[in-house]
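In this view, the complex is presented without one of its protein chains, the others remaining in place.
Letters A, B and C mark the chains as written, and numbering starts fresh at 1 in each.
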Amino acid sequence: MKFRTLLRHFRESFKNIGRNGWMTFASVSAVTVTLTLVGVFLVLMMNLNHIAGNVEKDVEVRAHIDNAANDDDIKAIGKKITEMSGIETVIFSPKDEELTNLIDDLGDNGDAFKPFEQDNPLRDVYIIKTKSPQDVIKVAKKIEGFEYIQSVKYGQGYVEKLFSFVNIARNIGIVLIVGLLFTAMFLISNTIKITIVARRKEIEIMRLVGATNNFIRWPFFLEGLWLGILGSIVPIGLISVLYYNIYKYVAPQITFKFIDFLPASPFIYQISAILIVIGAVIGIWGSLMSVRKFLKV
Amino acid sequence: MKFRTLLRHFRESFKNIGRNGWMTFASVSAVTVTLTLVGVFLVLMMNLNHIAGNVEKDVEVRAHIDNAANDDDIKAIGKKITEMSGIETVIFSPKDEELTNLIDDLGDNGDAFKPFEQDNPLRDVYIIKTKSPQDVIKVAKKIEGFEYIQSVKYGQGYVEKLFSFVNIARNIGIVLIVGLLFTAMFLISNTIKITIVARRKEIEIMRLVGATNNFIRWPFFLEGLWLGILGSIVPIGLISVLYYNIYKYVAPQITFKFIDFLPASPFIYQISAILIVIGAVIGIWGSLMSVRKFLKV
Amino acid sequence: MIEMIDVKKTYPNGVIAINGLNVKIKPGEFVYVVGPSGAGKSTFIKMMYREEKPTSGNILVNGVSLPSIRNSKVPLFRRNIGMVFQDFKLLQTFTVYENVAFAMEVIEKEPEEIKKRVMEVLDLVGIKHKARMLPSELSGGEQQRVAIARSIVNDPKVVIADEPTGNLDPETSWEIMNIFEEINNRGTTLVMATHNRDIVNNIKRRVIAIESGKIVRDEHRGDYGYEI
Partner (left out) sequence: MIEMIDVKKTYPNGVIAINGLNVKIKPGEFVYVVGPSGAGKSTFIKMMYREEKPTSGNILVNGVSLPSIRNSKVPLFRRNIGMVFQDFKLLQTFTVYENVAFAMEVIEKEPEEIKKRVMEVLDLVGIKHKARMLPSELSGGEQQRVAIARSIVNDPKVVIADEPTGNLDPETSWEIMNIFEEINNRGTTLVMATHNRDIVNNIKRRVIAIESGKIVRDEHRGDYGYEI
């Protein structure tokens, strides 16, 4: 292909955007609407995933140390735990601190236990966080076997349920987002297909006056690209502005421990990139797929 | 309009389904895909709403009774609470029971408090559930003013946060489902519009040979209806089968306290009805809207 | 029957197709409209059934003033007119039979009558055997004959035809002209744009010659007039 022909294809693809006015509009608006949907869900899902990660990270192993252990034994245990694989942090919490915490946790009821401060019935505790939350159970089981460990707590029952809950939520999220992506692909390419089928006479005529398949395909390829890009402008703008404002004004007012949002700065750019790529790829794909069947005859 | 003309319109609308083969297919599949999406989200959102309701319902007010109150006083308080408006249940929990619960809740740590069984530092408690969870705070405030009430607990701070969390979740859900519905409306009518614009010559010719607007509109109206109904068959089937199986096999395995699903039996019928109505309405609407502009000339 | 008074037509792109035209066609007349390519014949004809509105001037057809008629009344007005379009304008997804039947369904005729009459006119123009085919399966001339069949199926008071023999061989053209003469003898007004010198010179009728949007000649029993 000569360079001037490539130029011609670019020129032609722009002209076609105008020539097929309402069809362009219909395709672009289908892309716009679908990508907005995909974008909103991506934002929600990625943030939920982030929050789920926070929730999981909060899980810790509490190793209660037998009163029989002396300071050296305790230090030895601490060292041994630190040296295990997959450990993130190991914090020592002496029994006095444990009691204070307990009393604080119980609130008003706790006051009743104040007398115990003289004769603390609790144990010293190592609080361990693992690098991967899923390791918690394995680590707990191992520590249980150590000397001078009276008992190991990691919210048995609770942690398993939490993990399976977070997993269900994540899987539903993934299924939804993948389903949504396929839906978007289908809907966009369906729309593009109809507009191109409406132009099948045009393609037929082009072939009749000697245009090769590639010659016909090029402007359609470029048109698909422009459609995709044009269609992703509004969703990108909308989601960026909304997310930026939510992150800036709404997020700080939500005071739950686990709920924090992905920082706007790289996230908006990531989402924008994802959306424009999806738009362009589906636009091109839809366009080429639709032209294809009219090039066979 | 004569009756035989109405018959003719019905016949014609069925013929058109076949005449415009690929266009019918494109429209029907757009309806199918979009309604599947809407259906899945409806199912999720309605169940989430149900679960949120369960979570809220679990909120209770605990009124601690002063040790100075005698049995009659306690009964009087109980009666007074029961007679308040918006109360669902009132349960009396004596301090012995409270201690047992506390020891159970604390698990191993709790053992250290066993000695207290002889000299219980806790209080008798009335546990109150309100009819509407949102009333909890109001009720708590009122009971606080009663005689012999030492303190009232309803998870201050926690309840407010829970409610605002559930509210946020609900609002996001409503926004998503409304957004999705509009998206579905737009996408379906957009697709129908393109297929009908591709048939504008047909409409023009009909007008040229003396067809009135109503005469042209009728088959399109019916076609839109068939498109919508045809397009909602797959989503209804899919969602019914999936939900039935999830409800039967997956749901019982989820052992979280709050997570229980809407029973399949009326729910599936409700969803099916909603989907077929949405399909039919959008089909007709999209079809008539699109024909309209070609009937003005 | 058909009257145009000071009619002008400028298309949106600025082309002046009809430029001050006065004409009166009486009921039962048979009129040829001739003129070079692009002279304005089709525009002249399109204005008679209000496919195009004049930019200025007035047009009366069957006593109806076309520029002021309401859009929704236009289809009703057209029911009294049979039209053959230069580009046929057949419904591409309808069979030959359905195309012709449509013009009768529109005026809510009885199904049996439709069936009988449609097959009758299809036979008349010689494509009864192709009744179940789609326009895309027909030759140019066959499509034109379907268009002609549709124009006469309702026995309209006026038939307006734009080059109804452009795609027909001379023999078929004569057959069609016989049909037109016959319906004209029965009282139907006939207006026909044509390039067919043979026909105009042999079946002598009124000839209106249009050039650059103006009537340059209007003869009672005229000639085609343009010599080679």
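Criterion: contacts are C-beta pairs under 8 Å (C-beta built on N, C-alpha and C of every residue); 3 or more make two chains touch, one makes a residue touch a chain.
The model shown is predicted, which means the values in this text are computed figures rather than measured ones.
Taking every chain of the complex into account, the absent chain touches A, C. The chain not shown here is touched by just one of A:57, A:80 or A:207, and that residue is A:207. Looking at chain A, the residues touching the absent chain are 1-2, 4-5, 8, 16, 19-20, 201-202, 204-213, 215, 296-297. The set of chain C residues touching the chain not shown comprises 11, 13, 15, 34-38, 41-42, 86-87, 133, 137-142, 144-145, 163, 166-174, 195, 197-198, 202, 224, 226, 228.
To be clear about the criterion, only the chains that are shown with their structure count from here on.
Averaging C-alpha coordinates per chain and comparing to chain C, the farthest chain turns out to be A. Relative to the whole-protein C-alpha centroid, the nearest chain centroid is that of B. Per-chain CA centroids place chain A at a distance of 25 Å from chain B. Chain B and chain C, compared by their mean Cα positions, are separated by 62 Å. Centroids of chain A and chain C (each the mean of its C-alpha atoms) stand 67 Å apart.
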